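Of the protein chains in this complex, one is absent; all others appear in place.
Residue numbering begins at 1 within each chain, and the chains themselves are lettered A and B in the order written.
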Amino acid sequence: MSNAVTPLGGAKTNIGGLTLEDMGLQGMISLRGDLSSKALAKAVKAVTGQGVPELRTANVMGGKGAAWMSPDELLLFVPYAEADAAVATISETMKAEHHLAVNVSDARGFMRLSGAGAHEVMSKNAPVDFHKDVFTAGMFRRSRLGQVAAAFWLDAEGGFNVVCFRSVADYVYRLLEVSAEAGAVDAL
Amino acid sequence: MLTLQCPYCGVDAEETELQGGGEAHLKRFGPGSNDDDFEGYLFLRENQKGIHFERWRHAYGCGKWFLAARHTNTLEVFGTYPAQSTEPPQHIKDAISAKLPGWKWGNFS
Partner (left out) sequence: MSTRLAKGGRLIDSTKPLDFTFNGKRLKGYEGDSLASALLANDQMMVGRSFKYHRPRGIVASGAEEPNALVNLGTGGKFEPNQRVTTQELFDGLTATSQNHWPSLEFDIGAVNQLFARFLPAGFYYKMFIHPRPFWKHIYEPFIRQSAGLGKAPTEKDADTYEHFYFYCDVAVIGGGIAGLAAALEAGRSGARVLVMEQEAHWGGRAVVDGVMIDGEPAEQWIDNTLAELDAMENVTLRERMMGAGVYDHGYVLGYERLTDHDPKLAGPRHRLWRIRTKQIVTATGAIERPLSFAGNDIPGVMLAAAMRDYLVNYGVSVGDRTVVVTNNDDAYRTALALVDAGLVVPAIIDARPQGGGELMEEAIARGIRVEKGRGIAKVKGRARVTGVAICAQEGEGAVLAEIDCDAVAMSGGWSPVVHLWSHCGGKLNWDADQAMFRPDATRAPTGDKGQPFVITAGTANGHLYSAEVLVDGYTAGRTAAQAAGFTPAATEAAVGEDASQAPLLPIWLMPQGAGHALKSKAWLDFQNDVKVSDIQLAAREGYESVEHAKRYTTIGMATDQGKLSNINGLAILSQALDEAIPNVGTTTFRPPYTPISMGSIGGAARDELFQPIRKTPIQGWHDENGAVYEPVGQWRRPYTFTRGGESKHDAVKREILNTRNNVGLLDASTLGKIIVKGPDAGKFLDMLYTNMMSNLPVGKCRYGLMCSENGFLMDDGVVARIDEETWLCHTTTGGADRIHGWMEDWLQCEWWDWKVYTANVTEQYAQIAVVGPKGRQLLEKLGGMDVSKETLPFMQWADGVLGGFNARVYRISFSGELSYEIAVPASQGRAFWDALWSAGQEFGVMPYGTEGLHVMRAEKGFIMIGDETDGTVIPQDLNLGWAISKKKEDYLGKRAQERSHMADPNRWKLVGLETLDGSVLPDGSYAIAQGKNANGQRNTQGRVTSTYYSPTLGRGIAMGLVHNGPDRMGEVIEFNTTNGGTIKAKIVDPVFYDKEGAKQNV
């Protein structure tokens, strides 16, 4: 898999105190099933080392973890090279119950925006309250950025991790870049 | 521009996150049904000025369809509830009755 590339090709930009960067190849698995099931929790634990995330939260650390996508869907984060094996593990663990685990690592763009003012850059593009007291670390939200669907969470280091579809990754990257270049609003 | 609370993920979603899906609580009529029933299913809608039950999908959010009881004139939202409902929950009916005594919509009142 040495010839695998991300849609952003490792892009990184520093704008003022902000950093926008391609997060590189990241294993991602879409897991649908009964989020309250023990087998599912076991499978999630087995491949991510984390528990099943609460409503609208993400517990991703060091490229491993899970995010709450919908009442019957999680997005699991595993190392890129391990995604297929992780799908196999999940399928084995959950074979007795109805579920769907599918490798979507290549279907996504994955980037991170960090630094002072990142909240405001996000606020220019999503109909979401990013006030620091409201959108706090660990919160996960699916919405839109500009005109495309995106999911994002705030990590403990204050960076926004943004997941979008691969085909529009450069649109999202450029949108955040332009919004960062436009400067601070000084309102959040 | 409306804001509706998605009953699945709890987000107060503004309309740009949502996709409208027309009238709720339609009963599907398939092969074997008579022409009147089928016409009703495909084409006939309540379309009242007043209470309306409608389908929305949290398209840019959790992707789930849900139903909303909304006043088409004042835009008051009496509640949202899961799409897996064959009729509006009683507390929503009560909320409507408080504002619109004697309301009637399809088979509901």
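To be clear about the criterion, a residue touches a chain if its C-beta (ideal position, glycine included) is under 8 Å from a C-beta of that chain, and two chains touch if they have at least 3 such contacts.
Owing to the predicted nature of the structure, the values given are computational and were not obtained by experimental measurement.
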item: Partner chains on view for the chain not depicted; value: A, B
item: Touching residue (missing chain; options B:T74, B:Q90 or B:N107); value: B:T74
item: Of A:T48, A:T93 or A:S123, the residue in touch with the unshown chain; value: A:S123
item: For subunit A, the residues touching the chain missing from this view; value: 1, 3-7, 25, 30, 32-33, 72, 98-100, 102-108, 120, 123-131, 134, 146-148, 165-168, 170-171, 174-175, 178-179, 182-183, 185, 187
item: Where the unshown chain meets subunit B, residue by residue; value: 1-3, 14, 19, 21, 28-33, 35, 38, 41-42, 55, 57, 59, 63-65, 71, 74-77, 83-84, 99
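What we mean here is this: only the chains that are shown with their structure count from here on.
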item: Between subunit B and subunit A, distance of the C-alpha-averaged centres to the nearest whole Å; value: 32
item: List of subunit B residues in touch with subunit A within their complex; value: 8-11, 13-14, 16-17, 59-64
item: In the complex, subunit A residues that touch subunit B; value: 55-56, 69-71, 73, 127, 141-144, 149
